[in-house]
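Yeah, one chain of the complex is gone here, protein chain that is, but the others are all in their spots.
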Amino acid sequence: QADDMRIAIVVKALGIGFFEAAAKGAEEAATELGGVEIIYTGPTDTTAEGQIEVINSLIAQKVDAIAISANDQDALVPALKKAMSRGITVISWDSGVAPEGRQMHLNPSSNSLIGNMIVKMAADQLPEGGDVAVLSASATATNQNIWIEEMNKVVGNYTGINVVATVYGDDLSDKSYREAQGLMASHPDLKAIIAPSTVAIVAASQAVSDAGRAGEVLVTGLGLPSEMAGHVESGASKSFAIWNPIDLGYAATMISYNLAKGEATADAGGEIGMGRLGSVTLSDTLDGAMSDPFVYDASNINDFKDIF
Amino acid sequence: MPVELSPVLSMQGIVKDFPGVRALSSVSLELYAGEVTALVGENGAGKSTVVKVLTGIYQPDQGAITVTGVARQLTTPKDAARAGITAIHQETVLFDDLSVAENIFIGHAPVTRLGLVNWQKMNDDAAALLERIGASVNPKALLKDLGIANKHLVAIARALSIDARVVIMDEPTAALSQKEIEELYLLVEQLKSDGKAILFISHKFDEIFRIADRYTVFRDGELIGDGLINDTNSADLIQMMVGRTVEGVFPPRTNDLGNLILQVNNYSHPTEFEDISFSLNRGEILGFYGLVGAGRSECMHALFGITRPSAGHMSIDGELVSLKSPADAIAHGLVYVPEDRGKQGAITALSIVDNIALPSLQNTSHKGFVRMAHEFALARKFTQRLELKAAALDQPVGELSGGNQQKVVIAKWLATQPAIIILDEPTKGIDIGSKAAVHAFMRELASQGLAVIMVSSEIPEIIGMSDRIIVMREGRQVAEVGRDDVTPEALVKAAAGIEEASVA
Amino acid sequence: MKSLTLSRDALLALALIALVGLVYLRFPAFASPNSLLGVFNDTSILIILALGQMAVILTRCIDLSMASNLALVGMCTAMLNSALPSIPIPILVFLAMFLGALLGSINGILVWKLDIPPIVVTLGTLTIFRGLIFLLSEGQWVNAHEMSPAFKALPRLSIFGIPALSWFAILCIAGMYVLLTRTHYGRAFYAVGGNPNAAVYTGIDVGRTRFNAFVLSGALSGIAGYLWVSRYAVAYVDIAAGFELDVVAACVIGGISIAGGMGSIGGAVLGALFLGVIKNALPVVNISPFWQQAISGAAIIVAVIFNARSERRLGRIILKKAEQI
Partner (left out) sequence: MNSQYPNNASEMPDRLHGPLARMLASWEFLLIIVAVLIFFFNTQASPYFLDAWNLSDATFNFTEKAMIAFAMALVIISGEIDLSVASIVALVSTSMGFAVQLGFDTPSLILIAIAVGAACGAFNGFLVATMGLPSIVVTIGTLSLFRGIAYIVLGDKAYSGYPDSFAFFGQGYVWWVITFEMVLFMIIAAIFYVLLHRTSFGRSVKAIGNNPTAALFAGIRVPRVKFMLFVLSGIMSAIAAICLTSRLGSTRPSIAVGWELEIVTMVVLGGINILGGSGTILGVFIAAIVMGMVTFGLGLLNVPGIVMSIFTGLLLITVIALPIVIRRARQRVAN
């Protein structure tokens, strides 16, 4: 084998723009490090069983490290434990695995910052307050639920903002679209839809435009500039946030490399280097945050829409 | 009287092979305008195969077909229709969920100028056609709402809706009552006078001699002989068909009746039959006569536990029994040989041995596990008795001819060693040679103490075989007569409801 | 029997009205004409697919590959549009239909020429088509801003106050009605499904008729493919995944006999609308989305039981007495 280290980047499902961008970052890290082969893989639908099959074949290939964005925080634990027992470095990133199934978890940002950001973006556009609703991905997505929880903690700080419903689009565009329609129908005074999922935010924007209510019902949340550019232009969405997925893939690769090489260990309070991004400090539950979420709006979206 | 002309249709040197069987080996057949040619032969002789070759359903492996002197390739049923050949097939080939008119015209329905189906004209044409054959059927009615006789008339109307030179009828009277058969004969006369060439397939010699002008005999896929009906007699025909002479008489009863085994009292069903009561002794053959549709089969189904009676009770060997399923009936030694061989009798994809062992699994298996050797022994024993013709015991039943399938079905029931056996139309579609064997066998079973109920629509058979006869009409028991004081006329009258009182 | 079909469709229509009425009690705005038009519009794609599935089921076959066909055609048209935005949309719609028909003809050929059971064929092509989308797109999405405005505008175009998406469905319904009731092609579907054996004897080519049905369902899936991606303005591998079962369910609820040969256009449309109303009503009446699946399941079972009851044949009536009842 030409490369002396193989790092597997396992994603929730192949073909999602966000993860494709992360894969670019991983390749960037591999080039920088030299002698690293990236195996970018994942199931084609967002299921835990699919990821387990992928993990099993990675174990069989005796890769050096697995960095995974999990579809289910519990179900992957036995498979990942097995990987660790065969000497493979395992970390999770983006969407986490329960602590016993990984050495550390890399949050793209801190959950409380994200939770705050998604409601703040809505509140900034609604000085007088009003009804807002949450359109999430699948009801089982770990990270979505944590952000919504964090958001609900701080929503009281924004006067007049009133969360009237939380619905699930299952990361399917047709279902998300229909749920968004349902929200507008059942809450005539709805002022904003907060969609902390890249699929849901696109579908919600489309539903709002189709209903002829662009600008009236604001869509915000977490989305990719490439997918949202059109909707910012149409006015359905004024602003949305996301961390840089390229950086995230880059950081996950760097951390995996350092752990697998033995150049760092995952201990509470310890630091692990992330190349050009500095280093991450681990909490008691062995997770750390990469950086703040970044807000995109009409002023900067054109700079990013062709990148990811 | 027919004039010697060149044939309308002629087949020469036709060969048709099926896996393992040569169904037709170089047969020839000629049909003449205005004449009825009877095609006769034992079961599996290849009669239906000829029909299918002529209607484009099967392609012959060799041979030529000429229609009015022109050589024709009949590769699809459409080709056959275009060549002027139409057929009433042995099986009903109609659509239950479509209307009568559509059943008659499907495939060649009249269209409007836009090429869309013209329902109005189709219904009108259908009405005209039905009137011509004397059927009072609403062309808009759904086929499934018709009785069997009317369905048959629809099949005939369909055959006539194609303006054909050649009309083929494959056992058209097998499922018809005497009255409808008479009407069919009239229609055949009419077609003859219209100058059609008719091929008529039948196992019934009386009707062959009544309506046919010519005959052709097949045996084992080969042409044995043909000629004018006036130059032959039934003994010669049978000789040609079977290759030997056949006893035309029914085997006489030699045994004495045993004790009472089955007693049925006031069996009734909400819609199908009412108040059926009779008794049956060991060693007795009890005939059930009636026109088709009289409800005999339904009554037998109830005795066998397939449907539940709404009133009445039955006892076997003096013990009151309530049969909830055929499995119960078999456990009590009562079995039923159904009349619909294809649907109810044989499992055509399974082998002969599997079919025969099926109702006897209790006996051939051990604690739920099957024992193949026992099954083969059982199958061999009973197929030999019935002189089954097959390549091997593991041959699928579907590959056998109709008559041989019937033998497998009978064998399968005898293998359960029953005390009472109900045979529903046991010789329907069976050739004359096998028929005699079945009759002899029935008699032998009776003399061994088996109680037999035989449902039959054939008067000679019912009179020749039964010790006692029950006549049914419209779901009711209308007469019971002993063997010695029965006449064919009395049976027909009772069955048709003429002078009911004088017969009873 | 004509009256029986009618009454079954009528009963289904009544059930549908009752369902809407129920939602109305909790949320009156749902029953407003605009909202109902919205439901019809939202169900249009399901209706189009159900019509295609109906043709296939009539011939005693089943097409499980419709949703994959839709997704593959959807992805192709979306990619084509983003690569060559100058292709006029009507031509693109025609191409979508043609491509769908082509995919359908693969099913049809396998069923016709090789006699492979339809459920096996379409189970195979279900996965193959889906995989092809991945190979074709390399897993990438086609996003809203990559599609031309005209591409996205067509289904939303309002004609007489009704979106073009709904018009597509209405056109398909009308076309199928003429095809099934007034042409030899359509009547052959009924004949082949009702009694394939008899169809052979009447000179109908059973295999070719089934082939036709698959091509038809493919063409309708193709149209639905374009409509789907343009309506939701996104195309990716998993669109409409699992939708094939919804389509079969719509037909079943609409009383299309799975044994072939029986069913009406009205049934298929009402069956699709029934599912559409449930889907649209649940979020509106604030029933937890987690109940949706169980409710549609129960609806299917009730519909099956109901249809079986009305289809059940009375036995032959022999007794005169019984005939009079």
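Couple of notes before you dig in:
Just so it is clear, A, B and C label the chains in written order, and each chain counts residues from 1 on its own.
Criterion: a residue touches a chain if its C-beta (ideal position, glycine included) is under 8 Å from a C-beta of that chain, and two chains touch if they have at least 3 such contacts.
What you are looking at is a predicted structure, and each value in this text was computed from that prediction instead of being measured.
Partners of the chain left out, restricted to shown chains and counted across the full complex, are A, B, C. Within the whole complex, the absent chain has one touching residue among B:138, B:279, B:395 or B:447, and that is B:395. Of the listed positions C:35, C:53 or C:296, the one in contact with the omitted chain in the full complex is C:296. Residue B:346 is the one among B:8, B:346 or B:479 that touches the chain not shown.
Interface with the hidden chain, as seen from subunit B, comprises residues 20-22, 25, 61, 220-222, 304, 306, 325-327, 329-330, 336, 338, 343-350, 353-354, 357-359, 361-362, 365, 368-370, 376, 380, 383-384, 386-395, 412.
One chain is missing from the display, and on subunit A it is touched by residues 14, 39, 41-45, 47-50, 52-54, 56-57, 59-62, 72, 74-75, 77-78, 82, 138-140, 145, 168.
With the whole complex as reference, residues 62, 64, 110, 114-117, 119-121, 123-128, 130-135, 139, 237, 242, 245, 248-249, 252, 258-259, 288, 290-301, 304-305, 308 of subunit C touch the missing chain.
Operating definition for what follows: only the chains that are shown with their structure count from here on.
Taken as a graph of touching chains, this assembly is arranged as a line, each chain contacting the next along an open chain of partners. Chain geometry summary: the mean Cα position of subunit A and that of subunit B are 74 Å apart. Remark: subunit A and subunit C have CA centroids separated by 36 Å (rounded to whole angstrom). Centroids of subunit B and subunit C (each the mean of its C-alpha atoms) stand 44 Å apart. Residue positions of subunit A in touch with at least two other chains are not found. Taken in their complex, subunit C has these residues touching subunit A: 27, 29-30, 35, 38, 42, 134, 137, 139-141, 143-145, 156, 228, 232-234, 236-241, 279-280, 282-286, 289-290. Across the complex, subunit B is touched by residues 1-2, 178, 181-184, 187-188, 190-191, 194-195, 197-205, 261-262, 313-322 of subunit C.
Subunit B meets subunit C in the complex at residues 55-57, 76-78, 80-81, 89, 91-98, 102, 106-107, 109, 111, 115-117, 119, 140, 142, 144-145, 147, 158, 270-274, 293-295, 298, 474-476.
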